[in-house]
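Here's the structure we're looking at; comments come further down.
A single protein chain has been omitted; all remaining protein chains appear in their positions.
For chain A:
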C-alpha cells in the first residue's frame, strides 16, 4: 500500500468512532501495542524534544527502504507515534520525503497537534522527513 492508501485506511478506522472516548481509548490501545523500542537505542541523540513528553526516534535502511522505531513516555503520544510509523515506515526514502501527511487532521486530532510545544509530535514528523531526505540526498 502507498503512504496515501494507509492514511486513508486509518482515517476510515477512526471515522467509526462517534465519541472522543472511544477514539482516545483506541489511541491508548495502539500506544500500548507499539512494539517496544530497544532500551539501548533510547539515547539522548534519539530524543525528539517536546515540552511535555519525550519521544525517541530511530531510523534505519533495509533493502532500499527506510524503517522507524519510536517510543514515548506518554501513552496518547505513543498512540499517535504508532500511527505515524504505520504510515511512513517501510517506504522508499523519496516517498517519505514527499509524502503529504494529513492523517492527524483526518482523525480529528489537529487540536492535539496544535499544542505543538506540548508533545513534540510536530518535531517528530520533521525528524522522520529529515531522515528520509538525508538518505535520499546521499549519492
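What we mean here is this: a residue touches a chain if its C-beta (ideal position, glycine included) is under 8 Å from a C-beta of that chain, and two chains touch if they have at least 3 such contacts; residues count from 1.
To be clear about the criterion, contacts and distances are computed from a predicted model.
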| item | value |
| --- | --- |
| Chain not present in the shown complex, as UniProt names it (candidates "HMC redox complex, transmembrane protein", "cytochrome-c oxidase", "Cysteine desulfurase" or "Nitrogen fixation protein NifU") | "Cysteine desulfurase" |
| Contact partner of the left-out chain, one of A:28, A:41, A:101 or A:122 | A:28 |
| Where the unshown chain meets chain A, residue by residue | 20-21, 24-25, 28, 51-54, 73-77, 112, 118-119 |
